[in-house]
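The complex appears here without one of its protein chains, the remainder shown in place.
Chain nomenclature is as follows: A, B and C, assigned in order of appearance, with residue numbering initiated at 1 for each chain independently.
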Amino acid sequence: MSYSVTIFILILPLTVFVLNGLLSNKLSHRLAGWLATGSMGIATVLAWLTAYNYFFQSSSYEKLIPFQITWLRFTETLQIDMGILLDPISVMMLVVITTVSLMVFLYSMGYMQGEKGFIRYFSFLSLFSFSMLGLVVATNLFQLYMFWELVGVSSYLLIGYYYDKPEAVAAAKKAFIVTRFADFGFLVGILLLSYYTGTFDFTKITNPENAAIAGMTGISFMGLSVLTLALTLIFMGGAGKSAMFPLHIWLPDAMEGPTPVSALIHAATMVVAGVFLVARMFPVFSFHAPEALDAVAFIGAFTLLFAAIIACTQTDIKRILAFSTMSQIGYMMLALGVSGYGSEGLGFTASMFHLFTHAFFKALLFLGAGSIIHALHKNDIREMGNLRKHQPITHIVFLIACLAIAGIPPFAGFFSKDEILSAAFASNPIYFGIAALAAGLTAFYMFRLYFLVFWGNERTYEHSPHESPVLMLIPMIVLAIGSIFTGFIPFGNFVSSDSQPLQAHLNVTVAIISVMMAILGITVAWIFYKKESLLPEKISNMSGALYHTVVRKFYIDEIYLFITRKIIFNLISRPIAWFDRHIIDAFMDFTATATNWVSKEIKGLQSGQLQHYGYIFLSGVILIVLVMIFTNT
Amino acid sequence: MMEHVPISHVLMVTSTMFFIGAYGFLTRRNLVTMLIGVELMLNAVNINFVIFDRYLYPDQIEGHFFALFIIAIAAAEAAVAIAIFINLYRNIRSIDVEKVDNMKY
Amino acid sequence: MLLISLIVIPALTALAVMFARNAQQVKTLSATGMSIQLIQSFYLLYEFLKERSAGNSETVLFGNRLEWYPSLHISFDYGVDGISVAMILLTSIVIFTGVFASWEVKDQAKEFFASLIILATGVFGFFISLDLFVMFLFFELAVIPMYLLIGIWGSGKKEYSAMKLTLMLMAGSALLVVGILGIYFHSDVNGSHSFNIIDLANQNFPMEMQRIFFPLTFIGFGVIGALFPFHTWSPDGHSSAPTAVSMLHAGVLMKLGGYGCLKVAIYLMPQAANEMAWIFLILTSISVIYGALGVIAQTDLKYINAYSSVSHCGLVLFALLMLNKTASNGAVLQMISHGLMTALFFALIGMLYSRTHTRIVHEMGGLMKVLPFLSVCYVIAGLASLGLPGLSGFVAEMTIFVGAFQHPDMFHRVITIIAISSIVVTAVYILRVVGGLLMGPIKNEEYNNLKDATWYERLATVTLIAAIVIIGIAPLWLSDIIMESLGVILR
Partner (left out) sequence: MATSAIIFYTISGVMILFSLLAVTSRRILRAAIYLLFALAGTAALYFMVDYQFLAAVQLIVYAGGIVVLIIFSVLLTTHINEKLEKPTWGKVFITATLALGGLVLTLFILTNHEFVLGTKPSAEATVSVIGERLLGYQAGGYVLPFEVISILLLAAMIGAIVIAKRNATKS
């Protein structure tokens, strides 16, 4: 099989988007849904085939470009190509995206049944899959940026899917604007990089021997080398999309979208785009701009802890998962940040590995949450309890996912997290400490959720909860299997920073510490939440203001609101609008008024009295003659 | 026949006549009398043409023609002017120039 | 012949419209005429591409010279290069859709359509002429009917707006006349003066002359291109103008400014452009940011769009002043892209207004539910405006930014970054409007009975969207024909 087939992985969802979008009031729901799911199924098969070919049929993991056309030419050297770049990480991403997409598509067939905008939903979802796939196979920075924007917009459309709910609209808007702000940095970073290197091409940029790149390190601007600046800006884009602190505020709100969307976009795929971006540019970071990489590690570590702390106090099931996502992405960023290149590249591999496993268990968590919400029509975990009686299958898969994310062996999360912890351990003990602490917190908040929802007292529900339909259960089971077994993949053999196999060994010390932390977390959660208990309330009361700060997510949202509404809107926009109307426009009007005034004042000269004109005329003539006489003599 | 009269004397006479006409034009309020002033001025100018022709370029008769044309035009002008006066009188019952200022501004 | 018929057809259409017997005939005639015009423009594109691919590399194609007033060296020189072809395409698309967008004009329909088409004739003439004097003539021909169109068929403070718009544009024209005459009297083509752009381009005007006449022509054209601080006619004018006029005005007429700046000011006086660019760069970057920030506080849809036009058109002039091929290419692309999407915006605003009878954003809401077609179109227009890849806005903006950033001078790159920040602000205001207008619960019970788009409204919007999408997805051909002509202009 030739790799050019990969183009169909992109074309299929695009076709579905166009078809469903244009024929949204012609097609029946069943047809549209199966069209989308079927195409995604084919795409998934193609992606797995590609992966099989790439990883098992060829000995070395070269960068391959099976397809490329010129899309837009800027200058002789700078142009945007549209193409497909296959290398270990993009192939891996292809597999992840298509698989999770397929599962979510299937799940949505059940979850969204009977919704009015069913076809619109699948249309947008296909658009998202297309954009995300295009993003990971991008051959150059600009193509990546384009799909990056497309991903952002499909995320906007999907978050705002329930467009008559004001919260959903606001959340969609917020998500788009915050990421747009980050993209501004990204774009400037791209421009800066391309200005010095004269290319957008990944193959050229990431080539460690590229002289132009090395030259950029020599040019400094405000104490930093231009390259560091450019890469930091590019990372800013990644941080926005991956909801890193302080650009994370959109992600919790984004949970207003339908739950399968959260699973696909805001857990498994889109939010890891930032990680993917850093991984894509990793050689440049690693060789030429270690300062930028330090920033990545720092932001990653900070978000990791920050989000985990907030997650412990939230009560909305999806928001807990959202903060958990942020925290897990923090892990990935941290791993990239502490990674070296080549044989020191454990962090890189670990990051990708975690991305891979996380996609499975986090998608599963969201789908499980969706299954619960589907049954209960509410999001607040304090109003749930003892659901294991009503939804046994959901309960089991949810438990598997919780164990996976908590890092209990032999579930997938354990292996990837262990690699990250080892990488952090090798680099900086503080980072290791943060990561290990967060591992404990992760276990705590996940099991807090688990116990509150599935155990505890029976609540009164409006209509008795029921197990979800088969269409929703199948994807969950598939993902659960993935969450159990993906950890055993020898990931370093396939994905590494320099495409050479990397042997990762289980670091026993680290493993023990992390498992201990996880078990500690689970135990605390068990004590607090297994049965109705007053302990959590006591503790939250004891910590008082601190607790409230955490519940209010450290007031970051409020700060943003202050900046946008008070400063930008009230102190900049309105004055500008006022200034434009009352100063600039008034000046233009003033010139008109002044002309009018002058004409009104002098129109008295035109008195209509013939003889007045006569006087003036005669005196004028006399005056002119006088002047002529006297100037002549 | 005029060799004994210096040109400047003739011109003085015509200038005097001209300014008398101007005086009339500017002081009178009745439009007809203003027209009389205008006729005087035209007449003075006419004489000037003839006199310059006769004294300075006696071999030519261009001044004669100018005078002729001016007379024709003056006649036309007077006819139109008087038509206007009559129409005006019909409309506002007066031919006082100070009342005719409807078209100011 | 091809080019002459480009102005003959609309002129004939306008004439025929005047003889029409009823409103139905008027509309049929206008629609027919403008459809022919649209087909012609595509045929022109086809012929142009054919000639170019056959290796014809002359500066202008299909050109000719018709003597008109030899003693002043005024002749009707015409011909097109890639930029003109692109602009002609844009114009014919916008006027075509404009006719359909004003399908419901009832009072004095005959005069309305005739003026509208005469305006378009002026624009077509402007784009094909190569003689400064004739170009100016067509420019005025395009501007004057605007007064009548706004003053008679407008809404709100229409007399005020029409007067303001006309006076400000006329003030620009006044500067322009001086500029053009200055160029004319300083030229020396084979011992005599000339108005012909191609001849004038080979003149090396002395620096002292350029320093005087470059700003005159640039500001003269800049006024209609909404150069800060001469942009204030735009919000008032657009808000009072009837739908089709707003479309044509923001979509095409404002582009005469950018086109003129490029083809006259920069082309003929490159040294002064180079020397004085920084002043205008500051002004235009103010336009870009200031316009965008100004939008956020607006509540009237037309004002919102007018200010965003200020921002987008500011970007056009901004890019032109970078004086390199890529940025200028982006500027032309932006003119086309903005022309299409702003026409779409104004068309949609008109259609919404005719249903809800308000243009205030917060008085509407939830229109997506009752007017799905129009709302989806509005979202697409919004996304194009905020530069979504796959729609034309992205292509144009990115070309501008990349091109501007290639400038070797630090100042230019910094100012480019400032201009780039407008994409964030654009996103803010577009999403505010989309959120407030289309999403959320329905605010007014009466809106439940609104009818979605009729066939002619669908035709107008779909045409524009198709153009936006085609350029957005496959921009290379357009970019190439523009780039080719820029090679001559920015020597």
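One rule holds for everything that comes next: contacts are C-beta pairs under 8 Å (C-beta built on N, C-alpha and C of every residue); 3 or more make two chains touch, one makes a residue touch a chain.
Please read these numbers as outputs of a predicted model, since none were measured by experiment.
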Problem - Chains on display which the left-out chain touches in the complete complex - result: A, B
Handout entry: For chain B, the residues touching the chain missing from this view
Key = 1-5, 7-13, 15-24, 26-30, 32-33, 35-37, 39-40, 43, 46-47, 50-51, 54-61, 64-65, 67-69, 71-80, 82-87, 89-90, 95
Handout entry: Where the missing chain touches chain A, by residue
Key = 611, 615, 618-619, 621-622, 625-626, 629
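Everything that follows uses one rule, which is that only the chains that are shown with their structure count from here on.
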Completion exercise
Cα centre of chain A to Cα centre of chain B, whole Å, reads 94
Practice task
Indicate the whole-number Å distance between the mean C-alpha point of chain A and the mean C-alpha point of chain C.
Solution key: 36
Fill in the blank from the handout: The positions of chain A in contact with two or more other chains are none
Fill in the blank from the handout: Contacts with two or more other chains occur in chain B at residues none
Problem - chain C residues within the chain A interface of the complex - result: 164, 167-168, 229-230, 232-233, 235-236, 290, 293-298, 307, 325-326, 329, 366, 368-369, 383, 386-390, 394-395, 398-399, 401-403, 405-406, 413, 416-417, 420-421, 423-424, 427-428, 431-432, 435, 438-442, 475-476, 479-480, 483
Handout entry: Residues on chain A engaged by chain C in the complex (per definition of touch)
Key = 70-75, 78, 80, 142, 145-147, 149-150, 153, 156, 160, 163-166, 169-170, 172-173, 176-177, 180-181, 183-184, 187-188, 191-192, 194-195, 568-569, 572-574, 576-578, 580, 584-585, 587-589, 592
Handout entry: Contact footprint of chain B on chain A as seen in their complex
Key = 603, 606-611, 614-615, 618
